[in-house]
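Complex shown without one protein chain; remaining protein chains in place.
Labels for the chains are A, B and C, by order of writing; each one numbers its residues from 1.
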Amino acid sequence: MHRSVSDYMSEFDDIPGTRVYTTRRARQGYWLNQFCMSLMKPENRERWRADEAAYLADWKLTDAQKEAVLARDYNRLLDLGGNIYYLAKLFSTDGQSFVQAVSTMTGMSVEDYKAMMMAGGRSPDGVRSIREGT
Amino acid sequence: MHRSVSDYMSEFDDIPGTRVYTTRRARQGYWLNQFCMSLMKPENRERWRADEAAYLADWKLTDAQKEAVLARDYNRLLDLGGNIYYLAKLFSTDGQSFVQAVSTMTGMSVEDYKAMMMAGGRSPDGVRSIREGT
Amino acid sequence: MARLTAGIATSHVPLIGVAIDQGKTEEDYFKPIFAGYEWTKEWIRKPENKPDVVILVYNDHASAFDMNLIPTFAIGCAEEFEPADEGWGPRPVPVVKNDADFAWHIAQSLIIDEFDMTIINKMDVDHGLTVPLSAMFGQPDAWPVKVVPIAVNVVTYPVPSGERCWKLGEAIARAVADYPEDLKVQIWGTGGMSHQLQGPRAGLINQEWDQKFLDDLTADPQRLRSIEAIEYLRETGSEGIEMVMWLIMRGALQGDVRELHRHYHVPASNTALGHIVLENA
Partner (left out) sequence: MARLTAGIATSHVPLIGVAIDQGKTEEDYFKPIFAGYEWTKEWIRKPENKPDVVILVYNDHASAFDMNLIPTFAIGCAEEFEPADEGWGPRPVPVVKNDADFAWHIAQSLIIDEFDMTIINKMDVDHGLTVPLSAMFGQPDAWPVKVVPIAVNVVTYPVPSGERCWKLGEAIARAVADYPEDLKVQIWGTGGMSHQLQGPRAGLINQEWDQKFLDDLTADPQRLRSIEAIEYLRETGSEGIEMVMWLIMRGALQGDVRELHRHYHVPASNTALGHIVLENA
């Protein structure tokens, strides 16, 4: 029954265009994600909207994380340890839907992304494995 | 492997002079125990010491629980859903040790209780089972 | 004695909640989404089908739990649960009432049965739990069923395997059968089906894989137990892993089941919406 951690995790980096939220990412993104959680309180959302940079100053994010937050660069935020369900507090505060925010990570316009979804979504063919190219 | 809950719990009430902290007691004592937890903060301990009754008024304890807290009646508090590790916050705030507080539940003076412990503690003989008298 | 009468699975896409809350269910985009729930809404309303309690398996999406607390399996034992504020204010839905006697019973039974549950006595519940209630019951003043929430970590890896989830389902079935009160119980598995909410691969949908999964809930459920996390990730997108929660539901039903109703629609937001109603054959 026992499997090693590295065996279990080994293929997680082999999926094109995907960052699996592993414990490594969870640790890297700790303060970034905790900052996002703070936006669940209306009073914090107000302070945030009033002055984003000032609000961020209270949190132990790296400079790169702060820049990416201010730029709403969601792919970069994933690379810096963000998780989409935490980041959702940020784009929800912006009044964005999941489709709007998620589309920004695909290099497509939101209209093109919506059209792709209406046509049945992105096919898994060719994006299952970097190594295998399947 | 499967055992029913009632089978597992069936003998818990058969132990003399003992209240096992079952989920039934945990539910009954919810606010009592949460009140005790609040005494882990120095500022709360100060407010509590200044006016115990006023402090208790903020908590959803039953009247019986409040009375027993004010009287430091620990056996009664166990009957009302208290747990010793929560109640420890109360007697620690009073500056009492575990031996001092625990002895009050035995009907012995603290000196007699200490002497019993020094002599090897209370024998399990005769207090294993109400039903069996062993 | 409590009886497990049926199992339901459904996606819990936030957008379904938004559409209901904002009265958009008749719009073109939403019509086919909600059409597929009509059968179930009618079926579950009938006295012979309506459960007293739903054991609702869902995942918290960084609402009640954050990076400081990651329980693999949590069970809510409080009297009630408020809808969470996920960044746009709490959903305007009724408070979720628990059957706390029953929930504590389940928690106890699972721990005796060697499941390392975390008991939670205070939490808000997010779209993962409230959207399925809205999909099944619409907009009542109060939910017509009590709800025992079981929250599964499917966000931070490692998440529990499909196999472990299946076994948890079996243990839930034993716990229900062991409850002395006469109670009609359903178990719901929520989340899924294929979707990916992140990165350049976002928007991935695998209809073939999803339909086979739906088929095999009746045709070959044992196959589903052994699907590994990496297969969900590759084939169904990074959020398709939520389907392990369907296996808790399926594991609880045990033996052969009959499919009473199926609904599958693409897209609902970024997601392949799936919904199925099963009862013991």
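Operating definition for what follows: contacts are C-beta pairs under 8 Å (C-beta built on N, C-alpha and C of every residue); 3 or more make two chains touch, one makes a residue touch a chain.
Please read these numbers as outputs of a predicted model, since none were measured by experiment.
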Left-out chain, listing which of the shown chains it touches: A, B, C
Full-complex contact with the absent chain, from C:Asn98, C:Ser134, C:Ser161 or C:Gln186: C:Ser161
Subunit B residues touching the omitted chain (full complex): 5, 8-9, 11-12, 15-23, 26, 29-30, 33-34, 36-37, 39-42, 45, 74-75, 78, 83-86, 88-93, 95, 97-99, 102-103, 105-107, 113, 116-118, 120-124, 127-129
Interface with the unshown chain - residue positions in subunit A: 1-6, 8-9, 23-24, 27, 30
Residue numbers in subunit C that touch the chain omitted from display: 67-74, 108, 111-112, 114-122, 156-161, 163-164, 167
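One rule holds in what follows: only the chains that are shown with their structure count from here on.
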Whole-Å gap between the CA centroids of subunit A and subunit C: 24
Separation of subunit B from subunit C, taking each centre as the mean of its C-alpha atoms, in whole Å: 39
